[in-house]
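One protein chain is absent from this view; the other protein chains keep their places.
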Amino acid sequence: MFLRKRLAHMLPVLFGITLVVFLMVRLIPGDPARILLGTHATPERVTELRLALGLEQPLWQQFFLFVGNVVRGDLGDSLVYRRPVLEVILERLAPTLFLIGYAALLSLLVTIPLALWAALRQNRLPDQGVRGFATLTLSMPSFWLGLNLLILFAVRLRWFPVAGYGNDLRQHFWHLFLPALTITLALAPMLIRSLRSSLIDVLKAPYVEFARAKGVSERRVLQHHVLRTALSSTVTILGLNLGWLIGGTVVIETVFTIAGMGSLVVSSIFARDYPVIQGVTLLFGVLVVSINLLTDLVYAILDPRVTYE
Amino acid sequence: MKHRIVGVWLVVWLVGLVLTGCVAAPAAAPAAEGGEPQRGGILTVARSADVNLWDPKYTNDNYSLWAEMQIYATLMQNSPDGLQLNPWLAESYEFNEDATEVTFKLHDDAQFCDGSPITAEDVRWSLERSREPDSNVSWQFFSNPVIEVVDDLTLKFTLDRPNVAFPHYLTLWGMSVLSKKHAETVGVEALSTQPLGSGPFCLDRWDKGQLVVLKPNPGYWGEDRPLVDEVHLRVVQDDNARVLQVQTGEVDIALDIPYAQVEALKGAPGVEVFVDTLYGTAAIPLNQRTVPQFADKKIRQAMAHAIDRQALVDAVLLGQGEVAKSPFYGPAILYWTGDFEIPYDLEKARQLMAESSAPDGFATELIITSGDTMAAQTAVILKDQLAQINVDVTITPVEAGTWWEMWSGGTYQMLYKLGTNDVIDPAENLPFDFWSVEDGGSDAAFTGFYNERIVELSQAAEREFDNAKRAELYYELQQIAMDETPQLWLFHPSNRWATRDNVEGFSVFPTGLHRFWLASKTQ
Partner (left out) sequence: MSEPSMGMAGRVNDWGLRWREARWLQQPALLVGGGLLLAMVLASLLAKQISPYDPIAQNLSNTLQPPSPVHWFGTDNFGRDIFTRVLHAVQLDLQIGVLSVLFPMVVGLFLGSLAGYLGGWVETVVMRVVDVFTAFPFLVMVIAIIAILGPGLTSMYVALTLAGWSAYARIARGEILVIKKAEYVQAARALGFSNLRIMFRHILPNIVTPAIIFAMSDIVLVILSTTSLSFLGLGVQPPTPEWGSMIAEGRPFIMTAWWLVTLPGMAIVLVGLGLSLLGDGLADVLRTEE
């Protein structure tokens, strides 16, 4: 019931995104035909190519053609790659998704112990240390941090490769470590702050006191009662940020020259590859909306107090 | 403090986790015994971008066309030193006397990668396809040739105006020869991903975004058969990574070495670094339609004299390039002359300015593409230098697509561009740089400049067979162009690449093209 309502809610949003991106790419000055042809082409050649690409049709006709195709699952062909947009996007999606998943994993690995440590020793040295660390890394621009990690660990120490994605799973982990670390250092502080404060709240809750009084071991109390409840708010924050991250990895991908979605977006805008820009934006929209949905579901599972209708 | 400890902890943990499997040794191929150039082995090349697609008809980026030119043959080819034009897939060719018809005879033993013969019909079909309305390379068909198949091995091109430079254009990637039969079998859409080679190599594997594997074409007709067993084109986008990989021997050749690292690489053991000319000019077109001052020849000359081009070469290219002395795209272009160089002369510039229609100077805007560091550096220095004659330049970076629109739409004032000549004959760019739209050009690179004599000279040179006479025509053309200076021609950047010291026979031509089939590896 809840799921169906949320899914129905997604449709107008996705339609809105489609409309906005369609109009937006066509408002940008710059003619794809002129860019494809280069400087030597005469104006007649440019018009010929525009005709062939269907760009001379009235705007509303182009729009309905596009929407009609999307409904049938066809995002069109890229003007640059001359292949189906979906195919081009899926090739580039893998590194981006891998990077984001990797970063989310690292972030949780860093967040949980540090936040727990800080919360259990509230207002003492570990707590202040962790909070100071969070404030400091939150103040670092990720592209700058990334470049510095690159200079130190890849260029000077040569522990990690300077760039790229690698060919198999092990290499992916190795190649993407520095970029994932960069994202982690931006993401973890927010998570640490949120988890720490909800842990502090939960630690004071009556049922925790009760569990302790009953003689349940401290470890069990922490695992089953405290962490689980406190994590739910952190998952929400992680979910909110994942959506933002998908759009924001562009900069990290630029720094570490990973051929992911980010570079595809930028190069497609520069080349005015309308079908690819539209497809990427739509797909981003679907991803963000689905991640939000997923976050709500995970939230409901983690925190038994939450119910949806 | 905390920050560092956590960072180090994570690093140690992850290194432990992954290091074990990551020290994969590069596959070493056994090389053949003795004999001068050695055969066999895998040649690994680091390039900064992948191939976008393999269909020349829709190709407009360097990294795609450089790879396509390994697997496709063209009728004509430049000699390895880039100084001469030779037949390639054509065995020979012949002009009629007024340079309006050219007849080509093909090699009779040329084969596609599937072993089928390359016929005149394949050539005609490929070229006709490249000039269809939806093609990106239709501009390469100068003089609108009518293409006829005379017999299986003979083709005739009839031009709409005499053009002795025409065979030069048959070296361009839009003239690549594809198999008509293959296209009919797989469908033309599939040509983007499943090309059938007609040149020295065949495409063996393409892991998109990562790796291209090329293997020799057994049916290649030329004497210069590939020397290595395989060529691996690896995508290594980052400048620094390419440099590191050629230093560690992970790759044999690294293309596009950044200017800032040429000096450092010169001392690196096992590495050879090369800097050679590029047929390209960094220039600033001056739009006379938006800035009335640019219609004043004295102002254009004053600006040209106020620029210290050598300082630009030293600062922007770190000395690895050449000052532009001609509207032609580099000293290695046919008929180039440096006789009309515009020297840096501030006194003269100020004097010209004083005599001009704007003795007190004026303000103008220079457009660059955002993210282009070479453009930004050049612009910042130009701003400094032009301020000396009271020309106040505002630098505006715009995103690449907007830059195109402002240039071709003629709404810019000044703009930084890096133009290239794709053949060794200067005739390619003359219509673009000097002709009006009515003549079939682009209003002198969208500046609105027009000089009748220059157009006459370049058209006469296209009709002229006699090299000495052509040279005279082009000499006069360059003299007038440098005097008029409708664009500020600044400098010629260079091609820069590095190889391991056991690689032989490889070089990058001034057009940017390179031939992996001439390269070999010794142990």
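Note that the chains take the letters A and B in the order they are written out, and that residue 1 is the start of every chain.
Methods note: a residue touches a chain if its C-beta (ideal position, glycine included) is under 8 Å from a C-beta of that chain, and two chains touch if they have at least 3 such contacts.
As the structure is a computational prediction, the values presented were derived from the model and not from experiment.
*Asks:* Any idea which of A:64, A:144 or A:210 touches the chain not displayed?
*Replies:* Touching the chain that is not displayed is residue A:144.
*Asks:* With respect to the chain omitted from the figure, which of B:264, B:354 or B:437 is a touching residue?
*Replies:* Answering carefully, the residue with contact to the hidden chain is B:264.
*Asks:* So one chain is hidden, and I want to know which residue out of A:12, A:58 or A:206 touches that hidden chain in the complete assembly.
*Replies:* Of the candidates A:12, A:58 or A:206, A:12 is in touch with the missing chain.
*Asks:* Tell me which of B:397, B:410, B:440 or B:505 is the one touching the absent chain.
*Replies:* Residue touching the chain left out of view: B:397.
*Asks:* Which is it among B:243, B:303 or B:513 that touches the chain not included here?
*Replies:* That would be B:243, which touches the missing chain.
*Asks:* What chain B residues would touch the chain not displayed?
*Replies:* Where chain B meets the chain not shown: residues 239-240, 243, 258-261, 264, 311, 314-315, 369-373, 376-377, 379-381, 383-384, 394-399, 401-402.
*Asks:* When the complex is taken as a whole, what residues of chain A touch the one chain not shown?
*Replies:* So the residues of chain A touching the unseen chain are 12-14, 16-17, 20-21, 24-25, 27-30, 135-136, 138-145, 147-148, 150-151, 155, 243-244, 246-248, 250-251, 254, 262, 265-266, 269, 277, 280-281, 284-285, 288-289.
One rule holds in what follows: only the chains that are shown with their structure count from here on.
*Asks:* When the centre of a chain is set as the mean of its C-alpha atoms, what distance in Å lies between chain A and chain B?
*Replies:* 37
*Asks:* Could you please specify the touching residues of chain B with respect to chain A in the complex?
*Replies:* 1-3, 6-7, 10-11, 14-15, 17-19, 21-22, 50, 52-53, 55, 58, 60, 132-136, 138-140, 189, 192-193, 207-211, 235-238, 240-241, 244, 399-402, 404-406, 408-409, 419, 428-429, 431-432, 437, 440, 442, 445
*Asks:* What part of chain A is in contact with chain B in the complex they form?
*Replies:* So the residues of chain A in touch with chain B come to 28-31, 34-43, 45, 48-49, 51-53, 80-83, 91-92, 95, 106, 110, 114, 129-130, 132-133, 136-137, 153, 155, 158-159, 161-165, 167, 170-171, 173-174, 177, 181, 185, 256-259, 269-272.
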